[in-house]
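Accompanying notes for the structure given below.
A single protein chain has been omitted; all remaining protein chains appear in their positions.
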Amino acid sequence: MTDPTSLSPLDLETPDKTFLDANELVINMGPQHPATHGVLRVILRLDGEKVMGLECVIGYLHRGVEKIAENRTYTMFNPYVDRMDYVAAVSNGLGYCEAVEKLLNVEAPPRAQYVRVILTELNRMASHQLWLGTHALDIGAITPLFYTFRDREEILKIFEKYCGARLTTHAFRIGGLQYETYDGFEKDVKTFVAFVRPKIDEYEELLTTNRIWLERTKGVGKISGKDAIALGVTGPVLRASGVKWDIRKALPYANYKNFDFDIPTGENGDTYDRYLVRMAEFRQSLRIIEQAVDHIPEGPIMAKVPKVIKPPVGEIYHSIEAPKGELGYFIVSDGSTQPYRIRVRPPSFVNLQALEVMCRGQLVADVIAVIGTLDIVLGEVDR
Amino acid sequence: MNPAGMIPAGTNPPVATPFFFYLLAAIMVIGGVMVITRKNAVHSAMALITTLLAQAALYLMLYAPFVAGVQIILYAGGIMVLFLFVIMLISIERAEKERQFNKQWPVGIVAAAALGGLFIAVYTTTTKGRALFPEGRMTYGETQNTQQIAALLFDRTAGQYMFAFEIASLLLLVAIIGAVVMAKKRI
Amino acid sequence: MHALMQYIQSYLDSDKTPGGAGNIFWATVYILLVFAGLSVAVIAMNWLERKILAHMQVRLGPMRVGPHGLLQPIADAIKLLLKEDIIPAEADAVVFWIAPFIVVLAAFTVFVVVPFGPTHAITDMNIGILFMLGVSSLSVLGIVTAGWASNSHYPLIGALRSSAQMVSYEVAMGLAVVSVILMTSLNDQSTGTLSMIGIVQAQLAQQEWFIFKFFPLGLIGFGIFAIAMVAETNRAPFDLPEAESELTAGFHTEYSGFRWSLFFLAEYSAMIAVSSIAVTLWLGGWLRPFPNLLVAPPWDLVFSLFPAITFLLLAAMCFYNTARMPKHPLFKVQTIGLAGFGVVLGLIGLILFLPAVRLRVNDIFWFSAKVAGFMYLYIWYRGTFPRYRFDQLMKVGWKVLLPTGLALLVLTAFVGMRTELWAELQGVWRP
Partner (left out) sequence: MLHITTLHYLVLGAALFLLGVIGVLTRRNVVIVLMSIELILNAVNLNLVAFSRYWQGIHGPTALHGQVFAIFVITDAAAEAAVGLGILIAFFRNKETVNVDEVNLLKW
């Protein structure tokens, strides 16, 4: 593997002295700023418009999710994970449920697995749509936001019909699903797939070959695959740097190994590649959903899980490929009904570390673009 | 007011010239005083802009619309923006707290007073009972002012200032290069 | 009293602008008309921008205040006027106070020379276009001082950005304008003109809008100006000084209430001002389309009916939407309001059919219609484009527009003087 000491941009070299030897301008971007996606606070040291360095201040949305877990039973904690990455609540739930199932050594029945995959992939699309809208808005294109939200609405409608909630769904239970799918679920999903496929082309039409978009994103916020690995960056950000790493393929969970899909990767690791990778992931998600919805098996939706969940003493680490990257749950059980310790590996938090490497030497406007392209959710960063 | 007979047909008599003159003159003098007395350079610059705009209005009263236009576009719109830009670039908080006038200020005042005396002496001189500058006899409309200036600058036969104009453009080029060389640390 | 009436009437027969005729009464009337028209235009523009942008973005826009949100701008204006006017404690109060007025003053003063028709301008200046460019460039002073006086980092960066941007794009803008001034002189009559009315009259005399002159030179000049004017007014995709996602609101971050609304007013009137420059210089100002092709008298009649027809169409649209309003007691007031608005528009349309009115208003209508086209372009840009980055913006200004403008200027001069040049060359070669 990579030798961490040989990483060049990560060495915090002293930045150049400012132009005209003028004083550095220290700007406090956030926690209330339209483009920091919530309550991220970035302290920028500027030379005019050039970023000499930056520091992220986080914790404004800290709720102590991991500590709360220690005082809740395994079942009771399940809804809490939805509140971390609230735009991809289904993925969070999937990771947690699977981790506990692994600890209990049970497996969800196949029908539940298929429904889980469909919902998770729908959620991935919803998350990416939200990312695309806000990212484009940050760069100044205000229209894609409304297009993506229009289509995301359809996904949320399916969620609402399935489990009654739109955002914090609490869709899965430990051991499977609580609810059988509603009548017409398959039809809704198929309609949605047919509906959204041309819409993705519509987003791309507005942006992919737009000159200003190209100029704003190409070569901005570059990070090499080596650096990305060293920083622990995962998800589309890592894949855009040319590293073909997707947990759905590498450490298959749910029943992703049954589906045929590609891992889109980029080459340059810049903002434009990350955009392209995510746009390709839209289409891959559609592929997975189509395959899954065609082959949903009949059968039970809940495995045999005791009423009171008391996992055996032990610890488990389980990670899934959330829309933003590797979402891991490390659960330590002392044999009681409550977890002894839960540690979440949130993708946004780890990816945010790369912000400084990606922004140093760029302009203020690029910081905005890079924050957008990292696709962070502060609920997850701060937990 | 100018008697109507002095004005060629087709132009209109100017309205309330003395009133506007004294108004603009007052603005200019007050602005000038503000320029040299303000602590804050930005305030000085604002005062100077006011002065320059009032002067542009005076040019209009003098039937020199082209010069007025150049004054607005170059002075107020160009040079003063440059000034403001530089004032913002260099920190001024410290400069405000320091002593504003240098040690030789009495000398300066005396010299200026002497100069003022000279002006008064010259402007009140009369030779053979006539003032130095008798008033002009006729006022011309502004309809062709720009074209006439252009003729002086560029015309093949009447253009006396074509060479000077080229030299001026060269001067500007030199100034641009000089400013860049001095302001930029590494070229 | 009689003398006064005569004084007022005497202007009606003249073929000059009130300023040119020296008629103080009519000059005052025109100033008030232009000011009122501008205010109405800004209010209408506010509503239209929100509606058009909304429809581009699959949403409805304002729908609650008045029928189809027609009264929304008025509600907004009242809100802004009633809001507390905050001056930050650390701000330079005097400069902070003055800055919005500089911007508004600069944006409004330029309309003194805008020609809505051969006689429909407050005055015609010998240096018209120079005056417009000069005074509109003064607004940068207001922006810079606003940013500086706020004593806060975001406004300061916004102000520095906007001053650099406006100064650099003024250069390209000026070059494009100069190429048009060359075109006015490159005709049988030798002297060119800087007067706004003179420029349109030159297009009339040459029977050609300058956008088509020396094809494609006129078109290129127009393109340069059309790009530079968007940058000059700080609108998308060049809206970096007030880039919301980067600098919250740029130079007017610290402003609120009335003073903020002044910036808003100035931005929109500046948009209208630069659009009127573009219309005057390239699109034939008040001239109707096809002045050289469709010249027969019936065509004159047809084109003079356009204003009335436009208003009647608008009225018809109102009635159509009235019919589509939900039939619910709650919507009664709105339905009546919309119908009433339609009736007002229809009446205006009918009045415009009268020959006496028709012939006087025709020029103003065509001018306004062309300006409105530009306003739509502005909104369209905003719905379509992402925002440029600062260095890219500078690159476009200095490395693309400026050299193109210079080349355009030289080419225009050569093409325009080609016969004289040819004669000269022949004289050199065959003495």
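Each chain carries a letter (A, B and C) given by its place in the written order, and its residues are counted from 1.
By definition in this document, a contact is a pair of C-beta atoms (placed from the backbone, for glycine too) under 8 Å apart; a residue touches a chain by one contact, two chains touch by 3 or more.
Keep in mind that what you see is a predicted model, and the values were worked out from it rather than measured.
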| item | value |
| --- | --- |
| In subunit B, positions touching the absent partner | 1-2, 17-18, 21, 25, 28-29, 32-33, 35-36, 38, 41, 44-45, 48, 51-52, 55, 58-59, 62-64, 66-67, 70-71, 74-75, 78-79, 82-83, 86-87, 89-90, 92, 95, 98-105, 107-109, 111-112, 115-116, 119, 123, 131-133, 135-140, 144-145, 148-149, 151-153, 158, 161, 164, 168, 171-172, 174-176, 178-183, 185 |
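In this section, only the chains that are shown with their structure count from here on.
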| item | value |
| --- | --- |
| Farthest-lying chain, centroid of Cα atoms versus that of subunit C | A |
| Centre-of-Cα separation between subunit C and subunit B, whole angstrom | 31 |
| Rounded Å distance, subunit A centre to subunit C centre (Cα mean) | 46 |
| Sequence positions of subunit A contacting 2 or more other chains | none |
| Residue list for subunit B, restricted to those that touch at least two other chains | none |
| Residues of subunit B defined as touching subunit C within the complex | 12-13, 15, 40, 42-43, 46, 49, 65-66, 68-70, 72-73, 76-78, 80-81, 84-85, 88, 142-147 |
| Residue numbers on subunit A that touch subunit C, as the complex places them | 25, 27-28, 33-35, 48-49, 136-143, 145-147, 150, 206-207, 210, 212-213, 215-216, 363-366, 368 |
| Sites on subunit C touched by subunit B in the complex | 21-22, 24, 92, 94-95, 98, 125-127, 130-131, 133-135, 137-138, 140-141, 144-145, 148-149, 156, 159-160, 163-164, 167, 170, 191-192, 194 |
